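I'd like to ask you about the structure that follows.
Every protein chain of the complex appears in place save one, which is left out.
So that you can tell them apart, the chains are marked A, B and C in the order they are listed, and the count of residues begins at 1 in each.
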Amino acid sequence: MEQEVITAIRLVPLEHYVILSLLLFSIGIAGVVFRRNTIIILMCLELMFNSVNLLLTAFSAYHSDPRAQVFVFFIMLVAAAEVTVGLAILVMMKRNVDSVDVNQLNRLKW
Amino acid sequence: MIVAILLLIPFLAATFMVVATPTRQARVVALASTLMTLVFTGWLCFAYQGDPVIAVDSDWVPAWGLRLVMGYDGIGLLMILLTALVFPFIIGAGFGERLQHPSLVNALLLYTQAFLLGVFTAQNALLFYIFYELALLPVFFLLLYWGGERRRGITVRFFMYTLLGGLSLLFGILYCMVQEGGFNGDFSALAALDLPLDTQIWLFWVLFLAFAIKLPIFPFHGWQPDTYSMAPVQGTMVLAAVMLKMGLYGILRLVFPIVPEGAAYWQNTVIILSLIGAIYGGVIAFRQWDLKRLIAYSSLSHVGLLCAGLFAWNGYAVTGSLYQAFAHAIMVVGLLYLTGALRERVGSTEMGAMGGLKARTPRLAALFLLVMVNAIALPFTQGFIGEWLMFAGIWQLNGWMAFGAVTTIVLGAIYMLYAYQRVMLGEDKWQLEMDDATLRDHLVLVPLIAVTFILGVYPAPILNLINGPVQQLITAIPMLP
Amino acid sequence: MVTADLLFSLVPALPLVGAVLIASARRYLSGTVAGMLATALMVGAFVLTAVAFSTFDPSTGGHTVRVFDWIQITGMDIPFAFRYDALALTMMLLVTGVGSLIHLYSIGYMHNDARASTFFAQLNLFSFAMLLLVMGSNLLITFIGWEGVGLCSYLLIGFWYNVPDYNYAARKAFVMNRIGDVGMVLAMVLLFQQFGTLEYSVILEQADGFSANAPILIAATLMLFVGATGKSAQIPLFTWLPDAMAGPTPVSALIHAATMVTAGIYLVVRCSGLFELVPLTQDVILVIGTATALLAASIGLFQNDIKKVLAYSTVSQLGYMFAALGMGAYSAAMFHVIMHAFFKALLFLGAGSVIHALGGEQDIRKMGGLKGSIKITYVTFLIGTCAIAGLPLLSGFFSKDLILAFAYQRSPVVYAVLVFGALLTTFYMFRLLFLVFFGSYRGKAHPHESPLSMTVPLMVLAALSVVGGVINLPHLFGGHEALKHFLATASSGISNETLHLSVTTEWILMGSTVLLVTSTIAYAYGRFARKAELDGEPETMPLFKRLLAERWRIDPLYAALFERPFGWMSTKLHTVGESRIMIPLTNGVGGAALRIGRVVRRVQTGNASFHLLAMVVGIIAFLFITLLST
Partner (left out) sequence: MSALILISILGVLMLYAGLMAPRKVLAPLGIIGLLAALFLLRSGWNVNTEFFGHMVQFDGFGLVFSEALILLTVLLFVFGVDYYARLHENVAEQYALMLFSLVGAIMLTSYQHLLILFLGIEILSIPLYILAGGKRDSFRSGEAAFKYFVQGSFASGFFLLGIALLYGSCASFDLAVIQAYASAPIPGTEMLFLLGLFFTIAGLSFKVAAVPFHFWSPDVYEGSPTLVTAFMSTVVKTAAFAAFYRLIQYMDLPKALDMMLVVMTWLTLFLGNIVALRQSQFKRLMAYSGIAHTGFLLLAFLGRDPLTPSVLFFYTVTYSIATVGLFVVLTLAKRAAKGDENIRIFKGLFRSSPWLAIVTMLLLLSLAGIPLTAGFVAKYRVFLIGIESGFLKTTAFAVLMALVGIYYYVIVIREAFTPRDKGPQLVVSPLNWLVISFCGIAVMLLGLFPGLLHL
């Protein structure tokens, strides 16, 4: 069964996976950097993590080694935790300045 | 062990004063401890056989190249003697000052003395550096807390500028330790280094910078005038009389032995710079209106000569330079004390506020004169012996340099006599009521003057002390012309 | 040490003791007591010297008395030692002898000065230094005295310290001497490098090894001479001496006429062995000496301050001595030194007596007709004047004629110049004499003769000025030049100096000089004795005379050339060099760091997105670095 999955995965050359995930990662970066809405920033962070997950999975398939997939689970876990905290902070921020615009946060500088 | 005692006397006394903070007796305690140190030093000199003494030699943290090696030879002993001899007077000068926290002032002074003694006894480059920096700290606080106006800026500037040199010295020392392998920074070990010439050429400045700033020689003196004029009299005494000599000593211990060829390479440059400084300072001193500034510039002038003498690097010049260092210490303490005494009377160190004081304080005037003749190196004073030896030595190297050096005797006469006239002579302008030289003034100045003349007429004790080591040094480190 | 040596080396000790004693006890001693003490010690010194002199055997040529090791390190051994020989003894006799007289004189002169005791302490100190100067067996000991007399001269010129001009004069004197001393020091270090010692005896011995005009020797002798010009007030360093008259008159007599200013001559004679080897330097000395003699004499013509006149005459007389040295006539120079000491001291003391009589008046235009009121002073002063003018058989006559004879032998030009100088001297000295003592009194004070303590020295010195010549009586007068032969034992230069003029020539020279001098006196008498012709202010004078009266404007010239530029430089170096360049440079480094800091901290904009962007940029940049460097 899983052997088929692996072969299925291997139908696509590794480079494609790498490039794809790097693309995703870059999109994530761009989003985080250039969007001002905090929610979207959080989502883009998720995107970055997931691109990494994809990469890992691809690799594990090519190395035919399950450890990476375990790693992926851990990443998901942590990402979840982070997002939770992130949202909490977001709420707090919303309470302090009635907005979710990143640029509102610029009192600490120089 | 001996050395340990030497350092501990002032250190413990200082610590006692920090803890117990006696107010009235503080000066007395301090004086007592300095006198003890002096006596002890006297005994050291008396017992000195003529060959180097290594009193302490133990590891501190072997793996990290920290070692405790302390001892002294004739030259070190001279410096120790200088420190021990000058400090009682510095403390004594404090009896007139009305500073707050007298116990702290004296504590800081004693700490300085302890660390200075450390500098002069250290036989390990790193240890030397540590004491070198430590000696700076008490002075920093002295200036910061008891200094005159604009002290905040000036003190920090002085501190940073001195540290600039210090850190570059540290870098140099570390470099040498690494080159030496086994992280052994003992003078003996470092002297054994034989670095390639191109290394020595840059390493020279890395090591020398610290001392060039400390002395200071010509382009590096920017910190000096302000600091001298702002610092409390005692602080200036410490700076000018002893601290400055650390530079001289350091050059002798760390520059020449480690980078002889580098020193040879830069010899002329340094001598010329020093002489420029000597003349520059002498000329500027002429038109100074503030006694302390005048002393600062005269000190710049004298030090230029000292440094030139040291770099001429022959028996006469180096001996002369060391001897003159001693003379300068005595002389500058005397002058600064007089400055303080005058400020007590006229309430300022500006010469504009003085003039014609001789009419009211003939004895003080006489003392001033006697201190001054040492400053202008009249024969039969210490100053003359030192300068004569230096001139003779520098001449061996180059006639024109000697000429430059000798012109300073004219400059010295010009600014010193002018200062004396502006302070003491002329008609009594201000009609201030003031008392003549008090018992305290005599107690401080007369011994200083006595030393000046005794060692001017009979220099043998000091000369015999340093002659041997200097000759060894010279022969051990031949300078390529 | 042999007793003779012991006594010898004790000579300077006495005045030193006196100086220290009086100085430390000065507020308990009255001026008179201090003066007596000082005088007693000087006389003691004189006696000791006399004893040492009597026990001295010239044929030995003298020896060195080593007192103790002074500067002794590897390669340099400079003992504290004295040279016990003819030259030293002669100078010592002069110093202690004339010194004692002047000390004695001072008791009276200073008796109503509050700080008289200080004065005597300093006077004694001076004598001590002067003795060291002449006794030293090596250059460095001489130099101790050399600078010591400089200091004392400084102190004594500025003795009345509340007058700013006097302090200025004192400083001027000291600084100018110091300038000379630069030459002296350089000469010493050079000689030390060459000979490895500073002992006169050794140096002179080894000097023979050098060829004539060896560059080393040229340098050494020239620099020694520079030192000499400083002390002995020769061109260009002579302007301090006239100003030095600010000091009390005895000081002028002792320091600035009799002893200190002759130190230069002494030094050259001491080192005559060296100078002999360097004709070049000798010529320089000759030219400078002659020029100084003439210049100073010309200035002396129209001075109105009695002491200034004497001062310039001193400078000019010193010029004569140096001219003699330049001609290799060392004994003549020494002879003139001694004679000059006698009559110039006499003249100064006389002038002092006059000033004392007139209660401090120094302007000869406010004097006149004093010969009636202060007889002793007048007579003695007259003798002195005649002596300096070189009237036959007086002391000045012999010494000056000796010099002139040498000059004639050297070259007629020099001879002419020196003779002319001599005539000028005669003119202004008699002008002085006539204006002061002849005619009618033009002042307001009530002249009164000075006390005995002042007149006695006058008389003694007068006597010496009359008979002094015998110590070196030339063959012409049946003498056998005793002084010359005595000194010859100590100075190689003297032993090989020769005057080979035919007897007739000498008589002719002498006669002509005397003739000229007497006629000059007559001329002066005509102008100043009958109707005292007084000069107004320089502004009213014809140009040339005004130039002379204003001393060739040399002081303003020096001020413009050296003093003001120096002050200017000092100020500029401080206001520009330090305040604008050095200190800003020092602070600039730190300031720059702070400024950079202020700029760089702006990077931290505080905007989260920007920070992220910056991180990304950073990463990309590093990525480039990484990839490029693979």
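Keep this in mind: a contact is a pair of C-beta atoms (placed from the backbone, for glycine too) under 8 Å apart; a residue touches a chain by one contact, two chains touch by 3 or more.
As the structure is a computational prediction, the values presented were derived from the model and not from experiment.
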Partners of the unshown chain among those that are drawn: A, B, C
Candidate in contact with the missing chain, chosen from B:Leu12, B:Val28 or B:Val178: B:Val178
Residues in chain B touching the chain absent from view: 60-61, 63-66, 100, 126, 129-131, 133-134, 137, 141, 144-145, 152, 155-156, 159-160, 163-164, 167-168, 170-171, 174-175, 177-178, 183
Positions on chain A contacted by the hidden chain, ascending: 18, 21, 25, 28-29, 32, 38, 41, 45, 48-49, 51-52, 55-56, 59-60, 63, 65, 67-68, 70-71, 74-75, 78, 81-82, 85-86, 88-90, 92-93, 96-97, 102, 105-109
Positions on chain C where the hidden chain makes contact: 590, 593-594, 596-598, 600-601, 603-604, 606, 608, 611-612, 614-615, 617-619, 621-623, 625-627, 629-630
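What we mean here is this: only the chains that are shown with their structure count from here on.
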Topology of the chain contact graph, where touching chains are joined (line, ring, star, complete, other): line
Chain located farthest away, centre of chain C as origin (C-alpha): A
Centroid spacing, where centroids are CA-atom means, of chain B and chain C in whole angstrom: 37
Gap in Å, rounded to a whole number, between the CA centres of chain B and chain A: 67
Interchain centroid distance [CA atoms averaged], chain A/chain C, Å: 99
In chain A, residues with contacts to at least two other chains: none
For chain B, residues that touch 2 or more chains besides their own: none
Chain A residues touching chain C - in the complex, by the definition given at the top: 29, 32-34, 36, 102-103, 105-110
Partner chain B, residues of chain C touching it in the complex: 23, 68-76, 140, 143-144, 147-148, 151, 154, 158, 161-164, 167, 170-171, 174-175, 178-179, 181-182, 185-186, 188-190, 192-193, 566-567, 569-571, 573-574, 577-578, 582-583, 585-587, 590
Residue ranges of chain C in contact with chain A within the complex: 601-602, 604-609, 612-613, 616
